[in-house]
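A protein chain is absent from this complex, but the other protein chains hold their places.
Should a chain be cited, it is by its letter among A, B and C, assigned in written order, with residues numbered from 1 in that chain.
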Amino acid sequence: MGGAVATTAAAGIEMIRSGSNTLAGLPLADRQVSGMAAYRDVYFDGWDLSGDDLGTAAMRHGVIGEKELTNGASPLNDMKPWPAVGSTDFCANIDGANKIAAPGHRAAVERIQADLQRFKADRQLDRVVVLNLASTERKADLAADALQSVDAFERGLDRDDPAISPAMLYAYAAIDAGAPYGNFAPSVAADVKPLADLARDRNVPVAGKDGKTGQTLMKTVIAPALRDRALHVDGWFSTNILGNSDGLALDDPKSLASKVGTKKSVLDSILGYHVEDHIIMIHYYRPRGDDKEAWDNIDLTGFLGQKMQLKLNFLCKDSVLAAPLAIEIARCLGLAQARGEGGVQEQMGIFFKSPQTTGGGEPVHDFFEQQIILDRWLGDK
Amino acid sequence: MGGAVATTAAAGIEMIRSGSNTLAGLPLADRQVSGMAAYRDVYFDGWDLSGDDLGTAAMRHGVIGEKELTNGASPLNDMKPWPAVGSTDFCANIDGANKIAAPGHRAAVERIQADLQRFKADRQLDRVVVLNLASTERKADLAADALQSVDAFERGLDRDDPAISPAMLYAYAAIDAGAPYGNFAPSVAADVKPLADLARDRNVPVAGKDGKTGQTLMKTVIAPALRDRALHVDGWFSTNILGNSDGLALDDPKSLASKVGTKKSVLDSILGYHVEDHIIMIHYYRPRGDDKEAWDNIDLTGFLGQKMQLKLNFLCKDSVLAAPLAIEIARCLGLAQARGEGGVQEQMGIFFKSPQTTGGGEPVHDFFEQQIILDRWLGDK
Amino acid sequence: MGGAVATTAAAGIEMIRSGSNTLAGLPLADRQVSGMAAYRDVYFDGWDLSGDDLGTAAMRHGVIGEKELTNGASPLNDMKPWPAVGSTDFCANIDGANKIAAPGHRAAVERIQADLQRFKADRQLDRVVVLNLASTERKADLAADALQSVDAFERGLDRDDPAISPAMLYAYAAIDAGAPYGNFAPSVAADVKPLADLARDRNVPVAGKDGKTGQTLMKTVIAPALRDRALHVDGWFSTNILGNSDGLALDDPKSLASKVGTKKSVLDSILGYHVEDHIIMIHYYRPRGDDKEAWDNIDLTGFLGQKMQLKLNFLCKDSVLAAPLAIEIARCLGLAQARGEGGVQEQMGIFFKSPQTTGGGEPVHDFFEQQIILDRWLGDK
Partner (left out) sequence: MGGAVATTAAAGIEMIRSGSNTLAGLPLADRQVSGMAAYRDVYFDGWDLSGDDLGTAAMRHGVIGEKELTNGASPLNDMKPWPAVGSTDFCANIDGANKIAAPGHRAAVERIQADLQRFKADRQLDRVVVLNLASTERKADLAADALQSVDAFERGLDRDDPAISPAMLYAYAAIDAGAPYGNFAPSVAADVKPLADLARDRNVPVAGKDGKTGQTLMKTVIAPALRDRALHVDGWFSTNILGNSDGLALDDPKSLASKVGTKKSVLDSILGYHVEDHIIMIHYYRPRGDDKEAWDNIDLTGFLGQKMQLKLNFLCKDSVLAAPLAIEIARCLGLAQARGEGGVQEQMGIFFKSPQTTGGGEPVHDFFEQQIILDRWLGDK
């Protein structure tokens, strides 16, 4: 919750509530959808391995400044993250002191569920949605026994099975408590078989994974046009530099592999052929801070076998792109629950790099197809 | 016809016919549409102020080389452009010796129509389509008397009215002869009131204008995504360098103004608001030759008023992007005529920077909406 | 004086004096040269057509913020520019209310000299240096009678000759008063024959013109290496966007022509041959504010006639690059006077796009040669 995305989302909502920020930058700001929570009625809170209050975290991330904290974002100073579940096995470069003092998986789940219940009661909320905004975990061992069925997973909880990651514990706790769950990180969570099954069985909405913010967003925007204009992609080189804790987490090769996996899948699917020279790199580079810079070089072959190049340079702010998506994911998951629609919310694919599908089928990656699908579901266009 | 786009289109078709080139790079190559001409059944020929045969022109433009001319493109050596109508009043930097020896507008129209008839007969073609692939003319004086109605236009022809440009003469000749007309240039032609009316009255298909190839293509691809993600465009700076005769033509400020006009219209329409700092520049820069380089810088404001920048650098080949579109425009116009559909072909808007609409209404510019509209018309998806 | 460069220089010196800023960013910070003023002993003040105090101006330019104004830059709030000489004939887009209420050239000169004397006395300064940090004027008419000799110039002053620009009035006033004069703008001033002669005759140090800050700096850094590696420059395309009042001034084609002139001269001189396709553009683009963005594309031919491209994208802050140079120019001019060295200070060429030379000969533009020349003069290396 003290991460840059969570802090930015919380700050944004508080500033909207106080009137010091508009709805600009929120993708669904102008939609009138019956049953979807108003922005002013959304409340953020959550867990973090760092115990800093969100005002302090906001200053550290540099997304909002003193002025914003004074004008409208002051509630952040009173928001102290709840103790979190961490694991340096799953996320090597990220650790902190604000940990759940609990002896194992079951205790962690109980603590998470207690936090949710207390938050709902204190704030008198209609419903609680859980979002994973934590750092990227390494790839999970999907062949592990504990990840084959709901029963196996629950037995795994009983014996503190090391195949169960922190992200899975949160997802299980949410789904088991009937709270919709959205996965903004690339980590395996509600998409693992037992949890996807559980969400379906309990009719709890889940959606994921890995927020589609910068470079991958542009990839799913440009690739469809290259396909439609019959410009063949010979290679696509993507590199990124960023200096926030997300970058630090990805400086661990295991977390990076997990992240690159979700980033890589989109291209071949849109183009309809395999691009062998598709390279994606992410580097931890401190001068950039929370800003993120992405370079893309696309090699194209056009008519008569002629070669061309398209290059992109995106100087963006990671959490400023991500926070509005996190807010909309929460609102859409709440809407799904209000409508009684549980299980995987495929129509929310536009928010994710690696959209979760029912049964694990190939998702739609084309940004404009995704927009049409979402619009149809929202029902307002 | 000896321009880079025309030469490339003709070369491509000849190489396809001879088997030395595939259909790669042609946007509609994999569509099976009943009534649309096969690529091998398309024949190119036409007018040019330069009398060079197309083999010579191809070598000069540098798009195809000696090897291609030997392997499959040799028919180009026998294609000598027909004498053309030129006007240094309308296009200051472009002139040539291969001119129609005709004393006025009426004689020019007759000569154009005679050329069409002879071409159709010689090649035993089902139909002839006229495409404007000539250099950009300066803006026309739309308030001129001759441009107010079909009758006024025809009286203007009689008295060699200077408001009638070469591009209009070709468009009139085509429509009057029942030949579909496509305008790949930004020049005013079939979109002027008398000619649009004539096309409607005679049920002749027309489409235009200004082929959407490089920078504007990307603009209509990226702007919809920025809108959908609620990233506000504060400014969009676009600059281009190119060294071919198109670049030379645009080095004349009057032709440039005409070109920039069609390039500028797309942005506000897609975004739904006016971008005041939208700058478009085109520079004649010889080291680039027929290659074209476009830079775009987009200034964005996201959530919480945070600023970001997206930059594009497109190293493209103008005629390689344009030629396949010219071929598809010809095939689509032929299809429309085969289906008995005359007047403005709005569903062909995806091929143009400034799509002509019936009655001059606001066109759709969003690339992906355009693709859906075209697909629906083609009927194969 | 309320311009972005002047404000930044004044703010920087005040913050150094107060201890809230270090000497980082000042090119000569680590040189120990006997006779050169210490940074803390430098005081800024001056004329501006805008009457805003410098604190207000600093906030408007956005270079320093409230925090800096509180910590160390507070003296800016008390600095109100003196009424200035302006001319919309010479600088079409820039005007203001804070004008000298004087009926002509002679009165203006007297007022300027009185300001200098008062400033020197009030601050108890050893010497006063005049810097031209004003907006770019249009090209002067160098053939005008008044610009042929000192006598002619002085007669021109008497009759308010329109060939004499505001920049020339300031330069004359300074030299005539024995104050060293540095020209940071591209405008013609001390480089016009009568003023260069006067500076020589009176032994007053002068240097100019047009501060070498961003794109031109990089040009004089990279071109020497291309020459030394025998990479032939086929073309160099340079474009700029900036949104401050400097950009607005250059939005006037006459001022732009003046600016581009000084920017263009450097390339051929360094390379030793003429680059015909050398294009320089500057655009007023408000989203960039005081930040400036420069793109350069360089087309190269290497061994065996092979083509290559080098592209630069400089996201810089105009006044942050310029202010330290302005400060160093003032210190060097003061040093020259302390050493008794009057006339054109050729060894200061490194600070300027278009270095003024004695007798108007071809200046050295190669950055590294310039550095050696300056170092030799400073005598500390």
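Please note the rule applied: a residue touches a chain if its C-beta (ideal position, glycine included) is under 8 Å from a C-beta of that chain, and two chains touch if they have at least 3 such contacts.
In this text, all values refer to a predicted model and were calculated from it rather than measured experimentally.
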Which displayed chains the hidden chain touches across the whole complex: A, C
Return the single residue from A:20, A:149 or A:239 that touches the missing chain. A:239
One chain isn't shown here. Among C:33, C:231 or C:338, which residue touches it? C:231
Pick from A:17, A:31, A:80 or A:311: which residue touches the chain that isn't shown? A:311
What subunit C residues would touch the chain not displayed? 8, 11-12, 15, 21, 24-27, 29, 63-64, 68, 217-218, 221-222, 224-225, 228-232, 301-306, 308-317, 320-321, 323-324, 367-368, 371
On subunit A, what residues meet the omitted chain? 234-235, 237, 239, 241, 276-277, 279, 281, 283, 285-288, 293, 295, 297, 299, 311, 313
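We take it that only the chains that are shown with their structure count from here on.
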Tell me the rotation angle, 0 to 180 degrees, that brings the C-alpha atoms of subunit A onto subunit B, to the nearest 5. 180
Taking each chain's centre as the mean position of its Cα atoms, how many Å separate subunit A from subunit C? 50
Mean-CA-position distance for subunit B and subunit A (Å): 44
At which residue positions does subunit A touch at least two other chains? 313
